[in-house]
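Presented below is the structure to which this report refers.
Every protein chain but one is kept in place in this view of the complex.
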Amino acid sequence: MPLDTSTYSLALLRIDGRRWNDLRRLHAQIHTQEAADGSSYLEMGHTKVMCVVTGPAEPQAGQQKRGTAGGGGAGALGGGQKDAASIVVNVVVAGFSSVDRKRRGRNDRRIQEMEITIQKALAANLHTHLFPHSTITVSLHVLSQDGSLLAALINATTLALIDAGIPMTDYITACTAGSTSSYAAGDDSADPLLDLNTQEEQELPFLTVATLGDSDKVAALVCESRVQVSRLEGMLVVGVDGCRQVRRLLDGIVRAKGSKMIKEGVVQRSDLMAVSLEE
Amino acid sequence: MAQQTLLSPAELAYLHSSLSLSPPIRPDGRTSKQFRPLTAETGILPGTNGSARVCLADGTEAIVGVKAEIEKTADPLGDDGERYREYVKSASGVGGGDADEDRREARGEWLEMTVEIPGLRDDDAGTVFLAELLREALLADGELARKLWINRRFHWRLYLDILLISPPLSYPLPLLSLTTHLALLATRLPRLKSEGDEDPMFDDDWEAAPFLYPRQGAAAGSRPSITLLVVAVGDSILFDPSKEELAVADSALAVSLCEVRRERGQGSMEVDSGRELRLVAMRTIDPPSRLTPPGVPSTANLAASGTADVPLQQKQQQTADEAPQEGVWKAPLGGTPFAVLDSIIQAVLEKGGVADEVLDGLEGVDLT
């Protein structure tokens, strides 16, 4: 279904009624599964993903091979598994996640690319050197997709890693940013857009950017569509700003869960914790 | 799907003997016929025709999504099948009297099933075995395939995608089966507006869409089958084994049941009393206990006795042929006597037994 972009300039409202810098509803849960070391569930609009983190654990027999074959450069970045933990990322896209059922195998190239992107973004920011000879397995399940898939996967992974208690420098949060008109339109006055859905992703140029915490440090950047260089900077700025908004939301979720756990007596309150119990 | 347990031979022997007691003592304190508690919800994914999520108390979790697509029924005779048949009819002079007979000709291949288990390849033999087992159980009663029939030229193609979210802590068969059951119960297909063999037209109103397994009205009755995993340890029969219990099981059997409801109005108005369980499929599961490391009795332990005089050849022969010693773990050898299999099946089919309990529990899940 072609996206009708003509009305945007009139009302400055997007197809789903958002302004250019509005995020979709972001809903997330942390610690959704008792058995896992870390788990999370994240919705960005209609994109729904689940993440389960296992580890740091002793590498299982055969996993090494799979890691390098399926998870891409896991072996290379894991530092030979000797002095740092290796990270294995598995993404499973459920057959029922898109509107028309489409089955993607484990060896689908696009899925492998996403796995490698996530894995590389994590490897640079996790303190893997604390866990030599071990593996951290991140398995992601896509239940429903409506744009910004990679961004949702990265955000869910961050939450699950926090739940698993794996030390990392800061939140890695991701967001997509696009532009209001297509490349072919060559419209120099095109406005940047934040957090695209599937319809917008199909028509408009967009990029996915992940940043580290509140800083401007970019942890991952993926742009697969054709766009004029002059527009790129605007898109990136909007994307980085979106990442900050996402970070605030995720931080709120983690803090709410933390204070809930203290209230329920699951964990002891300690002076080192800077958790405010006001809410 | 051999999940290696990290239990020592001594632990295995202890577990085996405590499970063989009468009544058995299970590590989690359950009785032999008790299921682990589970939480279930349906209709979690609006983008599917039906979906369900089940979490077991040990933390394993599964999600099933059902999607349906319309497909043209392929003619076994190829593209010219229609013409061919007409031609045969005119040549042999037989009228279309057999129309009713092949009207509801349903095929099992209309149901497509995939199982995704994290960490395992999707073409792994164990995953394929699980998918085939579940598929066979669902199709065995022939009801499901018939429900997918639209008219002589079209049918629904049902895609069942089963996702195990958590790492496979125990053999995930009962979990996946129960989740599939719930997802199918929650599945709705758009209401058909067209008639006969014309191209199907459907009602846009999702509220009007009927359930694949209706609960009220004339068509109510059948339910998708469920598959239970039962193991035998010594003389005891245990339902819903945990990973550790499976590691010492002498034999494991997957039993698929379907519920047949008798027509109402036979005196009693109670629905539950009309339930009748029927066996639809059974498969032996290779118990992982066969792959557990054996214990070494202290008499045969060179380090302990210090006598290395016995020739090694003879020694090996001895340990292999020795009768199993009390307290020394040895992986089970050979098959299962039929009497044990029979008692497992009797326990499953028992009226008011575990299967009834599970079905009652599933009945209580709110379908949205």
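Every chain is named by a letter (A and B) in the order it is written, and numbering of its residues begins at 1.
Please note the rule applied: a contact is a pair of C-beta atoms (placed from the backbone, for glycine too) under 8 Å apart; a residue touches a chain by one contact, two chains touch by 3 or more.
In this section, contacts and distances are computed from a predicted model.
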{"item": "Name of the absent chain as recorded in UniProt (options \"GTP-binding protein\", \"Exosome complex component MTR3\", \"Protein geranylgeranyltransferase type I subunit\" or \"Trafficking protein particle complex subunit 2/Sedlin\")", "value": "\"Exosome complex component MTR3\""}
{"item": "Chain not shown: contacting residue from B:Gln34, B:Thr73 or B:Thr336", "value": "B:Thr336"}
{"item": "Contact residue for the chain not shown (choose from B:Tyr14, B:Phe129 or B:Phe211)", "value": "B:Phe129"}
{"item": "Among B:Ile70, B:Ala140, B:Leu169 or B:Ala209, the residue in touch with the chain that has been omitted", "value": "B:Ala140"}
{"item": "For subunit B, the residues touching the chain missing from this view", "value": "76, 80, 83-84, 87-88, 91-92, 107-108, 123, 125-126, 128-129, 131-132, 136, 140-142, 253, 260, 276, 278-286, 290-291, 293-294, 316, 320, 331, 333-338, 341-342, 345"}
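We take it that only the chains that are shown with their structure count from here on.
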{"item": "Residues on subunit B engaged by subunit A in the complex (per definition of touch)", "value": "45, 47-48, 51, 55, 57-61, 63, 65-67, 69, 114, 116, 118-119, 121-122, 159, 161, 163, 165-167, 169"}
{"item": "Interface residues, subunit A side, partner subunit B - complex", "value": "33-36, 46, 48, 50, 52, 54, 60, 63, 66, 90, 92, 94-101, 103, 105-106, 137, 139, 141, 143-144"}
